[in-house]
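With one protein chain removed, the remaining protein chains of the complex are shown where they sit.
After this line comes subunit A, so read on.
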Amino acid sequence: MALASSTTSVLSVLLLHLMLFHQGRQSPVMSPVMSSDTSRSTSDEAYSLNCSLMAMEIVKKLPEINFTDLDARAILRAQAITPPAPPSSHLPRAYTEDSLPSQNITLQRVNLCEFLKMRRKLEEEKLEVGDIKSNLEKLADCLPPAVSTSRMTGIYLEKDLEDFQRKLRFYVSQLSNLLPEPRPPHSSSDSVTSRPVAMECENS
């Protein structure tokens, strides 16, 4: 499955928005590029609300199972394990204390890919995963665009329904920032200092 780049995502979202508008529906869906501050703040708020609702909907459909695997919790919280910096490192101490933010974002996306792949496998086994497919796929648009190009290792999921549900519930509950980074209105040809990297979920 291909997670769309931000440009493609913006265009598809705008198209959807136009379709909904012509059908007379007023509730905004996803519209990250706006022409005015007022409408942008309203749209971002609605965007955030929808992402939160999607996450809540997913969580509601998963059973409450206490999740005590500490290593898995750390990986699902997207705390990337970083090797210790050598003593002569010029990096500020903060970067050696915590994972770099870009690594965490990448890890969140990698984890989402793992869940999407396993959901498909479990469905093929006729296991009742719950009606989460649509919201789970849309979660990709709620995550900030990844900027790290390094291939990261995500969560290990067993082909076991309870393992999947337990870890997914925890993962979704940890996605604290579901809003995309605010993007100023600009054309697709504008140069930017860092372009988001397209992330692809590899098919199993």
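Methods note: a residue touches a chain if its C-beta (ideal position, glycine included) is under 8 Å from a C-beta of that chain, and two chains touch if they have at least 3 such contacts; residues count from 1.
By our rule, contacts and distances are computed from a predicted model.
**Q** With one chain of the assembly withheld, which option in "Interleukin-3 receptor subunit alpha-like isoform X8", "POP1 homolog, ribonuclease P/MRP subunit", "Acyl-CoA dehydrogenase family, member 9" or "Signal peptidase complex subunit 3" matches that chain's UniProt protein name?
**A** This omitted chain is identified in its UniProt record as "Interleukin-3 receptor subunit alpha-like isoform X8".
**Q** Could you list which residues of subunit A touch the chain missing from the display?
**A** 56, 59, 64-75, 77, 79, 81-84, 97, 151-156, 158, 169-170, 173-174, 176
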